[in-house]
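Each remark here refers to the structure printed beneath this line.
One protein chain omitted, others in place.
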Amino acid sequence: MSWHRKHLLDIESLTAGELTTVLDTAREFKAVGERDIKKVPALQGKTVVNFFVEPSTRTRVSFELSAKRLSADIINFSADASSFQKGESLKDTARTLEALNADIIVIRHKAAGAPHFLARFLNAHVVNAGDGAHEHPTQALLDVFTIREKKGNIAGLNVTILGDILFSRVARSNIWALRKLGANVTLCGPSTLVPRVFEQMGCRVTYDLDEALANADVINLLRIQHERQRKSMFPSIGEYAHLFGLNRTRLAKAKPNALIMHPGPMNRGVEIKSELADCDRAVILEQVTNGIAVRMAVLYLVNGGNADEMNA
Amino acid sequence: MSWHRKHLLDIESLTAGELTTVLDTAREFKAVGERDIKKVPALQGKTVVNFFVEPSTRTRVSFELSAKRLSADIINFSADASSFQKGESLKDTARTLEALNADIIVIRHKAAGAPHFLARFLNAHVVNAGDGAHEHPTQALLDVFTIREKKGNIAGLNVTILGDILFSRVARSNIWALRKLGANVTLCGPSTLVPRVFEQMGCRVTYDLDEALANADVINLLRIQHERQRKSMFPSIGEYAHLFGLNRTRLAKAKPNALIMHPGPMNRGVEIKSELADCDRAVILEQVTNGIAVRMAVLYLVNGGNADEMNA
Partner (left out) sequence: MSWHRKHLLDIESLTAGELTTVLDTAREFKAVGERDIKKVPALQGKTVVNFFVEPSTRTRVSFELSAKRLSADIINFSADASSFQKGESLKDTARTLEALNADIIVIRHKAAGAPHFLARFLNAHVVNAGDGAHEHPTQALLDVFTIREKKGNIAGLNVTILGDILFSRVARSNIWALRKLGANVTLCGPSTLVPRVFEQMGCRVTYDLDEALANADVINLLRIQHERQRKSMFPSIGEYAHLFGLNRTRLAKAKPNALIMHPGPMNRGVEIKSELADCDRAVILEQVTNGIAVRMAVLYLVNGGNADEMNA
C-alpha cells in the first residue's frame, strides 16, 4: 500500500496498486462520514482551491465537503468571476492561486490536458476534477469504490457502460480503472457515439443492447452529454430512450443482482426508466456518498499523507 | 420546554409550547453573538446545506452565519449553478444533497410546499427558509422573538401588519405565530392585497389605516413584493406611499411606545418615511441580529439538541 504521486491527473498513468491504495484509503475515510462528528484534522491549516473554469456544482460541492472534513480551508474560484474576463492566461491565474499559498489546486476545465499543463509548472498539488472529454479520475475512483464495496472485488466482473462513450470523460476514466483492476468492460450505445477504436483499450464494443447486457454484473449508464455534442449524433432523445434506455425487460438480461450506476444528474425517462432509478439495485446515491470518501483520500494522498499510517 | 420535531416546515403546525421553546432557546443563543468569541461547538462536524432555488442573500447569509456559530460546516448550493439547468428534478437534487451526508437542508423555493415535499422522502432535517407565498417560519420566529424581547410578552398585544398581505409568506407565518401566542392581529392595506379571507385566521381586517393603527403595540410593515404580483394591484408606488406609507401623523395613532418593524429590505419613502426607519422606536436592525439567534436555535433543535440541556 503506497502512494508517491504529487498530483492526480488521470487514471491512465496509475498502476493497479496505486488504484487500490486510493480505494483502501477511501474506505477508511468513509467511516468518517458516518460518525457524529464528520471531521479529521488531516489537512488542518492547508489551503485547497476549487478552480472551476467549467461549471459543475456537484463536483465542486463534493470536493468542498471533502476538504472541510479534512479540516482544510477551501476557496472557490470560478471562471465567470475570475480574471479570464480581463484576458489573463490560465497559467498566470494558476500561478496566482499558488502564490496565495494554495497547497492543492482542484481544477475543472473544458480543455483536455489542462491539469497536466498546470502540473508542469506549479509547486502545488494538482487534482483533475474533469478535463474536457479526456478524464474525470475521481468519478472513476468513486465508481470502482462503489463496485468493490458491493461486489467485494473488481477482477473478473462484467461491467457494461451504456451511452455516449465518445464524448465522456467519465467513460474514459472508468475504462482505464476497470481494465487495470481486471474487469471485463463492454461498451454499447449508438454507433456514432461508441467508435470501435475503444477496442484498443481492451473493451468489447457492441451495438446490440441485449448482447451488451447479457451476464453484466454492473450497468453504468452515462448521461447524454448534449453540451459536448457539436452536432446531433442520434435522431432524437425519444429515439435514444427507445433504443438504449434501461427498462425492466432489458435489465432482465443482466445478472439478477447487477448494479445500476449513473454519475448524475440523471435524465429520468431517457437513459433509465424512472422506476429503475429508485429500485434497490440502483446505487446512484451511494456513488454520491462515496465520492466524498474518495476525494478525501485523493486530497490526503497527494498532499503526502501516508496510506499506511492514516488513522482517520 | 420541549422539541420533538425533525423539521421546521411551517408555523401553522407548531403549538404555542413549541414556539416558546424556540424563543427560549434563541434567547440563550443570542448571548453567544454578544461574546468576544461568537462560537459554540453544538453542531461541530455536522453539514448544513443552504439550498436556495430562489435567491435571497440576506436569509442565506443569516443561515450561513448561524451554522458557522454552531461550528457546523455549511455549503451554499444555489439554483442558478445547480443541475436544474440540466433537467434534474428537485427530488433528485435534494437526494443528492442528502447523499453528500448533509445533516440539515435549508431550502428556499418559489413553490409553496417544496420543503414539505422534501421532508417526505429525505432523512436529513429540512428547514423552510421561505416557500413561495406560503410561509417563512424563521422570519416569523425572529419577529415574535424581537417583540417578546421588547414587550416582555406576546399575549394581549395589538399587532398591526400593514401592506401586501396577500402575497406575503412573512405575513402568513407571522399571523400563525402571533395568534398562537395570544396577540390580537390587525391587517391593513389596499383591499386588493388584504382579502377578507384572512379573518378566518383570527385576524381583524380593515382598510381604514387610522383604525388599524389605533392602540397598536407593534406595527409590522411589509415590503411591497413587486416580484410576486402578477398584475398591478394598486395604482402606483407613489399612491401606495400616500395612502399606506407610515409617517409621523399616522404613527401618532398607535401607542406611544409602539414598535416599528420591517423584514427588509426597506423601500424608504414607500412603506415608511425615511426618518421613521431610523427613529428609536424602529427595531428593524435588531430583527436582523435576532435572526441569527433564532436560526441557531432552529438548526440546533431540529438536529436533536435538547432545549433543557443547552448550555450555550
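Here the chain labels run A and B in written order, and each chain numbers its own residues starting at 1.
In the analysis below, contacts are C-beta pairs under 8 Å (C-beta built on N, C-alpha and C of every residue); 3 or more make two chains touch, one makes a residue touch a chain.
All values derive from a computational prediction rather than experimental measurement.
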Looking beyond the chains shown, say which of A:6, A:27 or A:95 touches the absent one. A:95
Among A:47, A:220 or A:290, contact with the omitted chain is made only by A:47
Of the residues A:29, A:63 or A:77, I need the one that contacts the missing chain. A:77
Residue ranges of chain B at the interface with the undisplayed chain: 33, 35-39, 55, 57-58, 61-62, 64-65, 68-69, 223, 264-268, 285-286, 288-289, 291-292
Chain A positions in touch with the non-displayed chain are 44-47, 73, 75, 77, 81-83, 86-89, 92-93, 95-96, 98-101
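Basically, only the chains that are shown with their structure count from here on.
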Chain A to chain B, mean C-alpha position gap in Å, rounds to 40
